[in-house]
Every structure is written in C-alpha cells, then in structure tokens.
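A short worksheet on the structure shown next.
All protein chains but one are shown in place.
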Amino acid sequence: ESVAEACGLDLNTRILAFKPDAPESKKPVDLRAQYNRPQKAVVSQTKRKFATTPERVLDAPGIVDDYYLNLLDWSNLNAVAIALERNVYVWNADSGDVSGLAETDESTYVAGVKWSQDGTFLSVGLGNGLVEIYDVESQKKLRTMAGHQSRVGVLAWDRHILSSGSRSGAIHHHDVRIAQHKVGELLGHESEVCGLAWRSDGLQLASGGNDNLVQIWDARSSIPKFTKTNHTAAVKAVAWCPWQSNLLATGGGTMDKKIHFWNAATGSRVNTVDAGSQVTSLTWSPQLKEIISTHGFPDNNLSVWSYGTTGVTKQVDIPAHDSRVLYSALSPDGRILSTAASDENLKFWRVNDSETKKRTGIFSKAGTTNMTIR
Amino acid sequence: MAAVPIRSNLSLRGSSRLISEFFEYAVNSILFQRGIYPPEDFKVVRKYGISMLVTVDEEVKTYIRKIISQLHRWTCGGKIQKVALVITNKDSGEDLERWQFNVEILQKDTPISPENTAQDDTRIQKEVQALIRQITATVTFLPQLEGRCTFNVLVYADRDSEVPTDWVDSDPRLIKNAEQVQLRSFSTNMHKIDCQVAYRFDP
Partner (left out) sequence: MNTTAKQTQTSIDIIEQAKENIEPRRQGHSAAAISKTFSKDHEQKVSNQLHEERISFEEKLQIADREEDPLQVWIDYIQWTLNSYPQGNTSESGLLSLLERCSQQFVKSPIYKNDIRYLRIWMQYAKYVEDPAELFSFLSLHEIGTNFSLYYEEFAGYFESNGLYKKAEDVYQKGFLRKAKPFARFQQRYDQFLHRKVIYAPDTITMRQTNEYPPLQTTFQLSNPHQQNGRSEV
C-alpha cells in the first residue's frame, strides 16, 4: 500500500502494460546524419565560379544571437543598417562612414530593422512592441507607433504601408502618413511572426511564424488566402522571386531544414529541397536564376542554389561564419550579400561576379583592415 | 470514478473516438521523432489541418492498432485515467523517456449537445495542433536516443476494468531523477487530455 501511495496511486487503479514486445526496427539508426559539418567549401560541377571568401569583414560587437530577430538590412541608397543591442548603426557602403542612427532606452532593445523601399526611412521594431521610423538624411526619429503588446522582430514595407510582425503572432499594417496609423490587423499566427515580405507589386504579403506556418495574404484581406503547414519548425526565411512574381520561397528552422517553393496564385508547392541546416534567410538573385540560403544549426553555412525548369540544384556550400548566420541582406545592385552572425562579424560576399558598369561601392575606401561598427 | 450518466453516452462515444484517434497519431509522431523506427518507415498524412507522420510498416501499424483499439474500449467505458509510452534501451533494459497523457473525464452533468459542434471541432483542432507542435518542439531538448531502443504502452485503468489477456499488471516505470516537462492540453466536450514528458538528463 505504501508503495502505491508513494507513487501517488489510487488503490482503485491498475497499471496495465501491453505485453507483446514492439516490433523490432528493421533498420538501425543511420549515424551518417550525426556529424555533418562541411569541412571545406563544396562546389558542384558547374562553370560558374563562386567566391568562397568574403570580400570584406566588419566587426559587429554585441550582435544579439536570436533567430527570431531581423537586425540587418541594405537600402536602395546603398546604406547598411545593423542593430547591435540597443543601437542602430548605418554604414554607408559608398563612403565607408558609420553613424549611429538610433538608440533605445535601457529597458528595451532593437528587435528588427527594415528600410523603406526608396531607402529614405528606416523602420525599427523594439523589444517592448513599439515601432519607430527614422529619417536617414536628418538622422531624426519621425514617429513612434504603438499597438503591439510584445516585441516586433520583423517589418516589411509596401510604399507607405509598413507591416510589422510581433511575438504575439499579430501582424499590423501601419499607414505611416496618417496619425491613426493602424489600418489593418492580421491574426493568423498562433506564435511569434519572424518572417514577413511583401511581393514587389504589393498585391500579396507572405508571413512565417514560430507556429511553423506560412501564410499568404491578399493585400486588403485579413483572412489568409493560403495557410501552409508543411514546415515542421519555425519559418523565418520568406522571399518572393523577383523574376517570377507568383513564386515564393520559404525556409524552415532546426527541426525542418527544408526550403519549399510555392505558387502563390494557386497555393501549390512547386518544389522542395532539404538544406541540411536550420534555414535563417533566403535571397533571390535579381539577375541570375539563383537563390541563396543562409543557415544556422548545425553547419552555419551559406548555399547557392540554381533554380530552373529542371529543378533546384545546389551550386555551392560556403562555410561562412564560426557561428549561426542569422541575418542577411542583398546590395541594391544584387551582387553582394551581407551576412551577420553571433561570431560578431558582418561579412560581404560577392554572389554575382558577372561584369557590371556600376559595382557596389564596398571598396570605395580601399584597404583590407577590419573596422568595427560602433 | 463516478459512473457516467447514460444520457451522455453518445457524447462519450464521440469524444472517445477523438481521443483514441489522437493517441494513435501521437504515438506515431513520438515513434518517428524519437527515431524508434527509421524515417523511411513513415509517410506524411494530413490530419488536424497539419502534416502528420504515420508508420507504413505493417507490423508496427498492427501493433499500434491493437493497443489503440483496446484503449478505445476502455475510454468508451470511462475506465481510463492515464496512458504512458515508455522508451527503453534494449541493451541495458533502462527506461530512458516516458510520455504520459492524463485523461480527465469532465464531469459535466448534461453536455449541451451530444456531439461536438463545428465550433468545437475548430477549437479542438487548434488545440491538438498546438500540442502536436509542442511534441515536435521537445526534440530541441531531449537527448538523442543511442543504441537500440524500443517502447511499451502502459495504461492506468480502473480496477474493475475488463482486461484482455495480452495486457498485464505493470509498475509505473517512472524515470528516476528525471527532468519533467509539461506540455499543453486539449479538451473535447467530455475529456481533457494533458501531456508531459520525463527524461533522463545526464550532462
């Protein structure tokens, strides 16, 4: 009796076990899946050359190591915004100058940054749920928009509409021109929204969340047009194809590692690849039929995939950082990808080296010495 | 456990079916995720509005079916209190991980409607989705199971339950010095299910 009581057992209860043994597994655990760190850059048989070392490295001390945040963006005016804890710095890629644009008060931190499409404004999402907008030229905060109950880690612009995703799962649309800025609310996600992207024509919005869902919304609707449940981990990487407007790519987190490609008109899945690591961002090349993925656990790599009628094929794996590559942004000319990781480095990779008249000015200030963003 | 009023039998039956079905999917999910059987033994099906993995191995399928159909009988009779899935290292015989589902019969005198309404169904589906998502998320902290592992299903049933011959009395097989994690619950109009996992953490 005392044993039963010690186990908290009701004397009116019997514990029964199904006696037959479970069937034997016909196959043993495949150990090959266990150590899969790429040792060197792996390049497929292709004519295209890939730069497997960064063109430039900047120090980014104190960058927060959090998958759910979006702390790096590159503007149409060739300025790179990066958030380090409570500060936002802007690095002018033409001149190489760095300036501090924003600093939060001590009770919070920067959770998301995103340039407006023309590059004149920077939106900043905070840990306390506020969204701020800065004018880059005057370096002044223009407005602060309240509404979210929890941190805002992801932002997306469609002209004067700024959409913000929060830890609560809510997405708000703000019309930044008017006082009553909140013009829409999307309540489709059950958990933190960490991926958000407007299609370039502004007709559709794609979102991804910690509830493992991808949702596609028509512009003026507050009911998702499609809800895709294929990912089995959070979805942060969400990217619309610049040369095929209905094509959307999404990448899943640690337990998923898949990149899915969707036809956003029909909601059908048109392709899937297993990326082998947590997917942290996806970037389509504007000029080439390629998409670049960045990764966290376990490989911390950068991969380039060709996307064509024959399918999606990996072109190269580049061991990019010593720790997770959490944030990435493409230069306005589409040729340089910047990546930031918790190894506190901001690196610049030439992802398209075809000839061009105007090259992105990350070499304007010559020299190979590292510099620190402060 | 008080006898269940006859007028809610219909409701109990419908709810029991939901619960049994949930157990079947939950067991399949755990076996897949914990690598008790190789991933190629599973296929994706759509259930609860999400993608679920179920075994295609006939032997495993039959084994689970046998367990679930008995669980279903007990659930219909209101006889079941807990279901546990215990994962054991075959070589050492050591119990490594234990998933427990508590089954609570909600003592509503008269359910408003004998069957779940469409609204209930939506809510239940959302709750089950959330629970399955949490089961998936446990992989982030559970230790990788090494060596050959197998599983057993235990049931805490009322003493007066009818017991088929392939079910035998067992000790609870609790994991010693375990880390315990509580997951979400879901409820139908008649039952509330909550879930927890206990595992050995040896740093």
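For clarity, chains are labelled A and B in written order, and residue numbers in each chain start from 1.
Note that in this section a residue touches a chain if its C-beta (ideal position, glycine included) is under 8 Å from a C-beta of that chain, and two chains touch if they have at least 3 such contacts.
Worth saying up front: this structure is predicted, and the values here are computed from it rather than measured.
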item	value
Chains on display which the left-out chain touches in the complete complex	A, B
Which residue of A:S191, A:T227, A:S245 or A:T313 touches the chain not shown here	A:S191
Full-complex contact with the absent chain, from A:P54, A:G188 or A:G253	A:G253
Absent-chain interface as seen on subunit B, which is shown	82, 91, 100, 102, 133-134, 137-144, 146-148, 172, 174, 178-184, 196, 198-199, 201-203
Chain not shown, touching residues in subunit A	7-9, 27-36, 39, 61, 64-68, 85-86, 106-109, 127, 151, 167, 191-192, 210, 233-234, 236, 253-255, 278, 296-298, 322-324, 342-344
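One rule holds in what follows: only the chains that are shown with their structure count from here on.
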item	value
Complex interface listing, subunit B residues touching subunit A	1, 35-38, 40-41, 46, 49-51, 57, 59-60, 63, 66-67, 70, 81, 126, 129-130, 133, 136-137, 139-140, 144, 148, 150-161, 163, 166-172, 174
For the subunit A and subunit B complex, residues of the former touching the latter	7, 9-30, 34, 190, 211-212, 229-230, 232-233, 254-255
